[in-house]
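For reference, the structure discussed in these notes is given below.
One chain of protein is taken out of this complex; the other chains stay put.
Labels run A, B and C following the written order; every chain starts at residue 1.
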Amino acid sequence: MTNGLHGVIPYIATPLRADGRVDRPVLTRLCDHLIGAGVQGLCPLGSTGEFAYLTRDQKAEVIETVVGATAGRVPVIAGVASTATADAVSQARDWAALGADGILAVMEAYFPVPETGVVDYFTAVAEATPLPVTMYTNPNFQRSDLSLSAIDTLSHHPRIAYLKDASTNTGRLLSILNRTEGRIGIFAASSHITVAVMMIGGLGWMAGPSCIVPGQSVELYRLCRAGDWDAAMVLQRKLWAVNEAFARFNLAAAIKAGLALQGFDCGAPVPPQAPLSAAQLDQLRAILDGLGAL
Amino acid sequence: MTNGLHGVIPYIATPLRADGRVDRPVLTRLCDHLIGAGVQGLCPLGSTGEFAYLTRDQKAEVIETVVGATAGRVPVIAGVASTATADAVSQARDWAALGADGILAVMEAYFPVPETGVVDYFTAVAEATPLPVTMYTNPNFQRSDLSLSAIDTLSHHPRIAYLKDASTNTGRLLSILNRTEGRIGIFAASSHITVAVMMIGGLGWMAGPSCIVPGQSVELYRLCRAGDWDAAMVLQRKLWAVNEAFARFNLAAAIKAGLALQGFDCGAPVPPQAPLSAAQLDQLRAILDGLGAL
Amino acid sequence: MTNGLHGVIPYIATPLRADGRVDRPVLTRLCDHLIGAGVQGLCPLGSTGEFAYLTRDQKAEVIETVVGATAGRVPVIAGVASTATADAVSQARDWAALGADGILAVMEAYFPVPETGVVDYFTAVAEATPLPVTMYTNPNFQRSDLSLSAIDTLSHHPRIAYLKDASTNTGRLLSILNRTEGRIGIFAASSHITVAVMMIGGLGWMAGPSCIVPGQSVELYRLCRAGDWDAAMVLQRKLWAVNEAFARFNLAAAIKAGLALQGFDCGAPVPPQAPLSAAQLDQLRAILDGLGAL
Partner (left out) sequence: MTNGLHGVIPYIATPLRADGRVDRPVLTRLCDHLIGAGVQGLCPLGSTGEFAYLTRDQKAEVIETVVGATAGRVPVIAGVASTATADAVSQARDWAALGADGILAVMEAYFPVPETGVVDYFTAVAEATPLPVTMYTNPNFQRSDLSLSAIDTLSHHPRIAYLKDASTNTGRLLSILNRTEGRIGIFAASSHITVAVMMIGGLGWMAGPSCIVPGQSVELYRLCRAGDWDAAMVLQRKLWAVNEAFARFNLAAAIKAGLALQGFDCGAPVPPQAPLSAAQLDQLRAILDGLGAL
């Protein structure tokens, strides 16, 4: 099942105040800003949203705020992540009750989990919600991975509709597309060249960097959809500097620093993560300046 | 600072009922049983205790139960684990308030954390508690590691007293002992040959397998302390089959299965972890039978 | 410096007789066949050519045979690989003397080599030859890698002109192109989607699979150069099955099996490598049949 999700769907940063509470006014302004720039969806509690560092209460506050700020203008895809199936199921139910339009499902692991366990986990999340589910796999940061055969099995579930892949292996996405024969829509992460993913048949991208270059990202998506690959590559080549910076820096620290430069004070990343150093901040400012994003 | 922690300190399994609640009667009986077998301490919320799969409420219930059941007969070393410094600090405070005698501190990670962040995390935990802290490092399952220089730095903190290492690299333990010059006491995990760790100067071991072979473990410790290395190796060679089984199986599933065979019904491991298969259970039964542990 | 290398450059398999001698007649026929299919160059002693398994005498025989068979119709890029700088230099000199038109340089490693050593090795090879040098990096099979800064440094050498990358990370190629600003031409390996690499500015590909689908590969290259990306993707999607098979099977075994099906009996891969199993051979036959390559 694919229900029309597509385009640029930023992984929204989670603005936190010094006392650890979610900064609802900044988050609301940020949602407005991104929707105004033309993004096709919003994804709170992705990796850039620091899902791995927030309490359950903070997470609920994020979803509630983003759903309220968005007010139905674009779909809100809410992140669910846990090591335990029951906890993931409970999150998926809560986020649906709070008004989310879709679920981004992440499986974390401590002890290794065999493929049957991986399939059970994602199936249980999909069973727990009426919403379409996007599976998220990030072999660099998560201690589990979705094999090609697990993805194939899961693609037959009526509510498992999309995959966002944060490996660097673009060929793997083509293998997934060939293997699932239209049952799974693919979204790129910032570790892929988005033009390449669009060309092989991707639906768009879910990524942190789109928070700080939303207009340029939307334009890149438009060029790809129009089949204007040459113009798309000219823009892609310039935007790639942002992706490279995010691979080099702490992801949340970099997005929060970029947003602060743009007038959205999101606070520091959750410790022990550290903010960007002064030198890193200079690099980021130069990159954004070069893209006309300041 | 080392304050006398030593010997066999089992990583206690967390008995869970079908409804997900902690099974307090079974946990209480298990504590009594282990203390009766002569163990020198108890460690709830280690990896075998499935810390990575429990909610905060479940964790508090475990600590409260173990502290109550132990009633001061042996020290209770309570596990603290998080990706976020503030959350770890809060756990450490709560476990001290519940009556724990020491803290076992684990740092989890999603994004990579540089050494300064690792040092900050463990220092913050130690600052938050009057209790002695044992650092726990498991490069196989955790996405962070304690470097030799981080351990050296942390060893100067007045309350960071011990290290439990779950790598398979026994030589690294000798490097740590040489480098910290008496400031850090070393405990082995089940991935090390405990006799070898005792011979190089270790204080004992914190490990899941000791839950199901507590008497044999205590005898092994006694032989090592007596310097009767030949007899110790005879026993070690037999006990090693247990360590091998735990490296091959899911750790929590194996300990819970072994305890069930001994009359302590701890329920299944938290899904998506799976219980042992029938064939695995047969292997485990044969191993325990061969050790006279059934 | 880039001197015009481009297009489809097959990594030629090394036909070996049962007595271990190079099968010159088969190798000669294979070169004729590939050139007849329109390939833009030939690369003997790439990974598919089993450079890691051949003696120096076998290697020289391969270069001599390919140079003779090609007779100047397309450039011959000869593979140089060693752990030792002096040995690599000696190979580069010998292959130039035998009439090669370019060098493909591989650095093998046993002990880890820091970046200065990597730069020294490739520089020494380039100094030893008047021919343009293609650096080859394969992080999956080689125990060394070329960092972005090492590539940047080496790109300033007047004879280091190209890079063939066999990682699966297509984004890395864009980073290299951006960083070296025209000083290095990029060739894909079979681990990349070749259309994606062409779109970001690649020159072509050096790869084993092109040995068994040379006509289809040349057609794919033509479509890319013409900017007919939609038609290119239709063909790419079908050809990708070949790339997937090669990632799954032993590379040399698969190419040799495919060539045998096409009438070029190349013998078995060098033991302890094993030929394809009967089941694997059936899979490969079905793939080639589906592509009209039998």
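Some notes on this structure:
Quick note on the criterion: contacts are C-beta pairs under 8 Å (C-beta built on N, C-alpha and C of every residue); 3 or more make two chains touch, one makes a residue touch a chain.
In this text, all values refer to a predicted model and were calculated from it rather than measured experimentally.
Counted over the whole complex, the shown chains touched by the missing one are B, C. When the full complex is taken into account, the listed residue touching the unshown chain is C:T85, out of C:T85, C:N178, C:Q262 or C:Q283.
Touching the chain that is not shown, out of B:T116, B:N178 or B:S277: B:N178 (per the contact rule at the top). Of C:V113, C:V133, C:I151 or C:I212, it is C:V113 that touches the chain left out of the display. Mapped onto subunit C, contacts with the missing chain fall at residues 20, 47, 52-55, 83-87, 107, 110-114, 116-118, 120-121, 141-143, 250-252, 270-274. Subunit B meets the missing chain through residues 167-172, 174-175, 178, 191-193, 195-196, 199-201, 227, 229-230, 233, 236-237, 240-241, 243-244.
As a working rule, only the chains that are shown with their structure count from here on.
Chain centres here are Cα means. That of subunit A falls 36 Å from that of subunit C.
Taking each chain's centre as the mean of its C-alpha atoms, subunit B lies 51 Å from subunit C. Residue numbers of subunit A whose C-beta contacts span two or more other chains: none are found.
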